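Only one protein chain is missing; all other protein chains are in place.
Up next is chain A:
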């Protein structure tokens, strides 16, 4: 990470007013409570926070979620009530009802403004309750949408054990039993277990992904002889990976810059700065970068990538030569734009809430390279965009596809502009070779749908040329 000076010059960075629509970062509890199975997320905020979660998560709210609001009342705001006692009361209730392995406190705008010392209260309460309490300040004053996950994971980095639990022998034994059970199976399969891997320093990956995607990416690296020693977050809080000084870490999502920084500064890990494994081009570059750090010659990637591209040809035909405009709300924009440009699209503008040029350096380089290779102009990258100005530009540019939040999607469709709801990219499985087609499934859906409707002659459905 010494890449500040190698930052690509040809990309054009701008910064607008920050008046854009995105989800509040507390939304990260929606996917994190599902990922970390033994956790409980307590959002300490107001009715506004609760209302957002309740509506944004739709049906999930009814599935007995392992999250709740600690709803602040007037007495809490004016400090008539004691924060410590109040939180203790609620956490005791959670412990009694759910018995989680960890309670994650999500600090909100309100706790920031009234300066509630969550980081100070947590260790005291943790000692008293006997349950780890992790504090993440995922508030709308500082962060946007997916950055919420970043604050939670950064807080969890500090909780990763620094040496393996003394259960090594036990593990061997279980292995032995497995070997016994495998008796009679083909011999190669048994031999593969350890010798398959090249000897390299431990590698820990970070970023919350659905379990099938974790398996896919782990297997992908296994093919190159790279062993993934752990993953943050793991399925359970009690299974957080061991982190020792000198371990290598690599991020799988573009919004994890605080987590990366925490790994480097607090745990003395080495960050492998690579493009993110989104799209076959990104996945390949990600694997190549990890291989190169470990001095491994990657094998079979050419074929593998070509195969994936070939498998997507039907979708590529739909989008080649078309233009895509990212309004920006979830920080996946750079990687998605890079992939779509490789697919043959052009991209006039990439809006993005926050641009960490150091953490995303390799991704930005790849974006620039991709633009040159595909012969399209480099996009303007607009940090903290202004939605009103963007709508003016969209009206002028008439892009074939706008990737945007739900607040603008229907009004744009009514004006004859194809849109794709950006939040779907955060919840869909988009990482690795295997899921590249799923990204295009999302991207082409509005185009396919609107092609079906094209001949009906009703693509503009607002009366006057409405002001935007």
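Following the convention adopted for this analysis, a residue touches a chain if its C-beta (ideal position, glycine included) is under 8 Å from a C-beta of that chain, and two chains touch if they have at least 3 such contacts; residues count from 1.
Quick note on the criterion: contacts and distances are computed from a predicted model.
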Checklist entry - Quick one: the chain not pictured, UniProt calls it what, "2-oxoisovalerate dehydrogenase subunit alpha", "Light-independent protochlorophyllide reductase subunit B", "Electron transfer flavoprotein subunit beta" or "NADPH-dependent glutamate synthase"? => result "Light-independent protochlorophyllide reductase subunit B"
Checklist entry - Which chain A residues would touch the chain omitted from the figure, given the whole complex? => result 18-26, 44, 46-48, 50-52, 54-56, 58, 61-62, 65, 68-74, 76-77, 81, 86-87, 89-90, 93-94, 109-110, 112-114, 139-145, 185-186, 189, 211-212, 215-216, 219, 307-308, 311-312, 353, 388, 391, 405-411, 414, 433-434, 437, 461-462, 466-468
